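Worksheet for the structure shown next.
As you look at this complex, bear in mind that one protein chain is not there, while each of the others sits in place.
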Amino acid sequence: MMRDVTLGQFFPGKSILHRLDPRMKIALLVAFIVLIFCTGNYFSLAFTAIIVALTVFFSGVPTKMYLKSVKTIIFIVIFTSVLNLLYGTGDVLWSWGFLKITTGGIRNAVFVTVRIISLILVSSSLTFTTSPTDLTDGLERILKPLGIFRIKVHEIAMMMTIALRFIPTLLEETDKIMQAQKARGADMESGGIVKRVKALIPVLVPLFVSAFRRAYDLATAMECRCYQGGSGRTRMKSLHLTAVDFKVLAFMIFVACSVILLNIFL
Amino acid sequence: MEFIKVDNVKFHYDIDEEPGQQPAVNVLDGISMSVEKGEFVALLGHNGCGKSTMAKHFNALLLPSEGKVYVDGMDTSDEEKCYDIRKKVGLVLQNPDNQLVASIVEEDVAFGPENLGIEPKEIRRRVDDALKKVDMYEYRLHAPYKLSGGQKQRVAIAGIIAMEPDCIVLDEPTAMLDPRGRDEVMSTIKKLNKENGITIVLITHYMDEAVMADRVIVMDKGKILTEGNPHEVFSKVELLKKHRLDVPQATELVYQLRAMGVKFERMPLDEEECVEMLREVLK
Partner (left out) sequence: MSVLEVQNLSFVYGAGTPFEKKAVDDVNFAVNKGEFIGIIGHTGSGKSTMVQMLNGLIKPTSGKVLLNGEDIFANPKEIRKVRFQVGMVFQYPEYQLFEETVYKDIAFGPTNMGISGDELDKRVRSAAMFTGLKEELLFKSPFDLSGGEKRRAAIAGVIAMDPEILILDEPTAGLDPMGRDVLLSQITEYHKVRNNTVLLVSHSMEDIARVADRVIVMNKSHLQMFDNTKNIFARGDELAKIGLRIPQITKIMSDINGDSGLFSQGILCVEQAASEIAEVLKRRGKL
């Protein structure tokens, strides 16, 4: 069912990750992803994998949820790792026709698999431990300097907030419309690709109409609540960096140094 | 004291804005009324009688084509006063799903005060206070889409209260709710009026809700059909029926008995009053 979308799902809690400032979390996530792709040998790769495992463990979110988010991309992982496996260079270990597996291929496959899975796990840990509003809030504040390039950071953040708010509502609506059309004999489960795409029209048209109606209502409601864009606006929750943030930052610097050292010396 | 004054307002949509609307038709056709501070007024009528259009005039979302609307002495057509007016008159819409902005209840309630540029500490106080007033404080960290219709609508009301307006206009706030949700919202509205002295303009097509008001204004085809306290309005059963507005069954029963020749002094508005009157007659 469509409700199984785990992306962006937030699990309230009190773990160390929950307590971090969203700005710090976003910055560290970006830094860590760069780091994952900087790993140069098995040792540094294993080291980052351990850090990922620790992050997952200390997030206080059921491991099942992480497995679920990995499951959604498992096809891509297998596909890319198989490709890497077959198109490597180095000593040939096994061959069959034009297919051959090399030491380089194995290395590439392991790296790509570990990197993609790590990427998904740390990104999930961000969305699982940060409420959507904190997330957009953090992004808005981090990206604020982009305002000088005439990028409308507040507007983008507002759009994200609204999108996050309405995704569940629209999913539920899609479900309802599908049921209603099925009750009128719409057949969405059988037939070729063309037939299936055609069968979506009775669902998509009402969905669009309803989305526009909601947008119109929401705009009215926002006007009623004196919304005038980002200028002159205050926030109820102000973000503060606390001791936890600096401790985690220090730890990340240590991790980064370790990865570099492992790359160089092993 | 006169808080809202509507002076001979006519209104029609421009053709460009609303395709399909005839430009010549006045949705509002010479409406004059006023709302006193602290009053609870019900605006009653069919869909399409102009009551929702009227509602949007109270906080300068729409401006009259002719005539004037004053809120606390401010002319709504004065563009500079627009946000001052919206600070004083909050509007709650029919569909509770479509007026909540944020994914967490308390963040949504904070949206209005944040737009007003209020200090974070003060926003916190107002949000907590507003949520307590509508009895939703314990849900402050919930996601709106998981709440029931009545709860969502109360959050929407809290979002308006947090702006500390003098008056709240509610445009059919219960039309999409189940009976339980309707009761929740109606008792919240009554409480805000009686305990917090907030002026209420309730737009509805339910008679049993209009009965709770101090004053009822009945609209039909862009005009005011009749107005007065609920007893006065609902004793005009014939007029209401002629315009196919329904009357509570309690009122209808006494009306039919009267037609059969039974003597009653007044029209009952709810079942308790009706039972009392019938017991008197049957004694």
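Chains here go by letter, A and B, matching the order in which they are written, and residues are numbered from 1 within each.
Criterion: a contact is a pair of C-beta atoms (placed from the backbone, for glycine too) under 8 Å apart; a residue touches a chain by one contact, two chains touch by 3 or more.
Quick caveat: nothing in here was measured; it's all calculated off a predicted structure.
Trainee: Tell me which residue among A:180, A:197, A:215 or A:264 touches the hidden chain in the full complex.
Mentor: Result: among the candidates, A:180 touches the missing chain.
Trainee: May I ask which residue of B:192, B:250 or B:267 touches the chain that does not appear here?
Mentor: The single option touching the absent chain is B:250.
Trainee: When the complex is taken as a whole, what residues of subunit A touch the one chain not shown?
Mentor: Residues in contact with the chain left out: 173, 176-177, 179-187, 201-202, 205-206, 209-210.
Trainee: By the contact criterion defined above, which parts of subunit B meet the unshown chain? Give residue numbers in ascending order.
Mentor: Output for subunit B: 20, 46-48, 148-149, 175-176, 178-181, 205-207, 244-246, 248-250, 252-253, 256-257, 260-262, 271, 274-275, 278-279, 281-282.
We take it that only the chains that are shown with their structure count from here on.
Trainee: Distance between subunit A and subunit B based on Cα centroids, please, to the nearest Å.
Mentor: 43
Trainee: Can you name the residues of subunit A that touch subunit B in the complex?
Mentor: Per the touch definition, subunit A meets subunit B at residues 12, 131-133, 161-162, 164-165, 168-169, 172, 213-214, 217-218, 220-228, 232-238.
Trainee: Can you name the residues of subunit B that touch subunit A in the complex?
Mentor: 56, 59, 61, 83, 86-87, 90-91, 93, 95, 97-104, 106-107, 110-120, 123-124, 127, 141, 143-145, 156, 159-160, 163
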